[in-house]
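Here the complex is missing one protein chain, while the rest keep their positions.
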């Protein structure tokens, strides 16, 4: 029988943490491998604060280096710089001239007065415009990256349908005002054998595994009937077998012309028993449907 | 039986407006949810007028702040500024210098004459080039966003085929000169029960649900034969059951390498009975097919 | 029976030109329709020469307008401009200052000496940097647009396989050095009834309708056996029925992460009878396969 391992592994020497975190990341560390030199990916993925810090530091270091080079050429070749006032003042004067060149401000009260400073400032001006061309691309790359858009209910629930069928449910909604279309979902469950630590996987069939649009909320329903890998399990069994419900969603963001993928998982302690979801949308006086994202987690006892 | 709800909802406490507007948007309002801080999406989606207004206001505010900072350092440290003439004139002088630095114009008739103004103007020049790098990315993001390209006939019609079969029809055309390929369509009908306000959905089979190209017009045809959810309904029934014909189109824009999605809907009052479409294209004297977009809505009584 | 019309139309009042040209465009003209204001698409699709012309004209017009505005404020408010020398010289002086501001060169030998010119030049500097931000996005949009990459043989041939089966063949190759993968092809034939001008379509089955890679050449083969819509037709029949072989190719460009679509068609006069293709690739002394794009059309009589 083909394994249902979604790529997370089946044999481990000790118990593992949950496979997938609520933000969709995996609990995996990597080491070794060929050294990766991909400054673009690094600069795109780092947090904004760090990005601006690195840009500022690079800007400072580059300009300091050019400032030292102008000093090496002699500040008398930068007419307009005040008479020598010691190293600190000279360095600052050269630094300000460097910044004015690098950013192409070029006030001109200080200017290159020799072939040496003329050539160096030409080089610096080219370096400056190329650096900001790079920064432009990086900023666009950071902005246009796909971002998390799907909100999952914090807990899954074990509930009953109107006809009494027990079922596992959780809900999703679109976190943003743009429209997600052609959504489809796949759900698998991960069990860990308490004794061997071996991990196994099974698919959970959904009542509906696709919707055309997600303007409101979508409740995903797996019936706990004979044939379900979770059939007959009690809350204690979920904990003992380290149940993790792994959810994979795929859709298309019409506004930005991008595929959208989302992942989440629910572990035993994140499953509420014998509750049902309260409806999270209503109709206002104008006939407009109103979805209340704060009510995505609203449940009530059966 | 699996629900055919495309994700729009089935239970409402009162009658709702049409699900989908002619521009493809949904009649949904959202509230609550975790605060979204996504200035990129906001700046990409706002109208052009508002975008340039916000950019200008930001530009003004930033430069005013820098101007005040230069004033705090003392205008005597910006040689070239005329002797003090009161706050307003001093502020304007500092503001103009600030703009010349921020945009990297740097005429130089005013220039930083102290370490303090040298450092502040260096910082402002960096802030300026990064701001315009951001603006470049935003402008490209706004431009390259997929835009509505498919034109739907304003009304659907109930017509008859040559063999007498009654059918529901509507037409689409490409609004632009670029080529749309691999188009496919899905059509569903939404009924609202007048008593319970419950909503139900049913698929409408199409004579053809895909074309390879859309150089001219495409007439989508659903036969009103036994088996159709609309079979036997009269105009009054359409109104009583709040019929909404929901259309989903998907294609590929060869010119811009983008998937293209379009949505539309026809409600009871937008269905013309016993008409037929007049052909909206012809052949000119050179054997060139000519499509007349103004004739997309042209119908005539049967 | 469902129509096989790929979206090109079946009923015309007179004979039409070929549906698809060798560059993949359609012989269709459009008129009417809601006015389209999509300067981005226009600026992306126009030829390079026209693009640079329009950019230069816009640059000239904007700067001339600003120059006139500076003149209206009085050139005495632009210190550094030579004493008045008549309208032409004054206009040129103002124009040069305007360009220096718009492009943020700002030499400073001329500078804004009043609040009016200070404010106007601030505005112009902002307009300038935003204009070039726009230009940057447009240039990238033009560059990164998918471009024609697939080379078709100029003619299709009617040939025979080694076992004697008659077949229709044509060849394609990748025009560029980058790699195309997952190519698939669809071929249909279009017939026009000489009497009624009605158009009909039929699919042509291919010996192979997909390849994983296209490093060399790919010969597409349709067997002219019973069941083929072309079975038994002679060259004269092709002309009489206005045969047009329409080819649709789809692939993926690994280098640029873009889907690639190509279209072409062969009309009766572009079909060579009783020829076969000569192999267009060979192996050099290093065991490297060598594809000769000039030999893509090389055929020899059977």
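Details
Per-chain residue numbering starts at 1, and chain names A, B and C are given in the order in which the chains are listed.
Note that in this section a contact is a pair of C-beta atoms (placed from the backbone, for glycine too) under 8 Å apart; a residue touches a chain by one contact, two chains touch by 3 or more.
Owing to the predicted nature of the structure, the values given are computational and were not obtained by experimental measurement.
Among C:170, C:218 or C:261, only C:218 touches the chain that is left out of the view.
Within the complete assembly, B:108 is the residue of B:6, B:24, B:108 or B:128 that touches the hidden chain.
Per the touch definition above, the residue from C:202, C:225 or C:289 contacting the chain not shown is C:289.
Take chain A: the residues that touch the chain left off the picture are 2-3, 5-9, 11-17, 24-34, 36, 38, 40-41, 44-45, 79, 100-101, 104-108, 110-113, 115, 118-119, 121-122, 125-126, 128-130, 133-134, 136-138, 140-141, 145-146, 186, 248, 258-259, 261.
For chain B, the residues touching the absent chain in the complete assembly are 104, 106-108, 136.
Looking at chain C, the residues touching the absent chain are 55-56, 59, 63, 89, 92-93, 95-96, 99-100, 103-109, 132, 135-136, 139-140, 143-144, 147, 151, 173, 175-179, 181, 183, 207-208, 211-216, 218, 252, 254-257, 279, 281-284, 286-296.
By our rule, only the chains that are shown with their structure count from here on.
Rounded to a whole number, the gap between the C-alpha centres of chain A and chain C is 36 angstrom. Between chain A and chain B the centroid-to-centroid distance comes to 25 Å (mean Cα coordinates, whole Å). Chain A has residues 104, 106-108, 136 in contact with two or more other chains.
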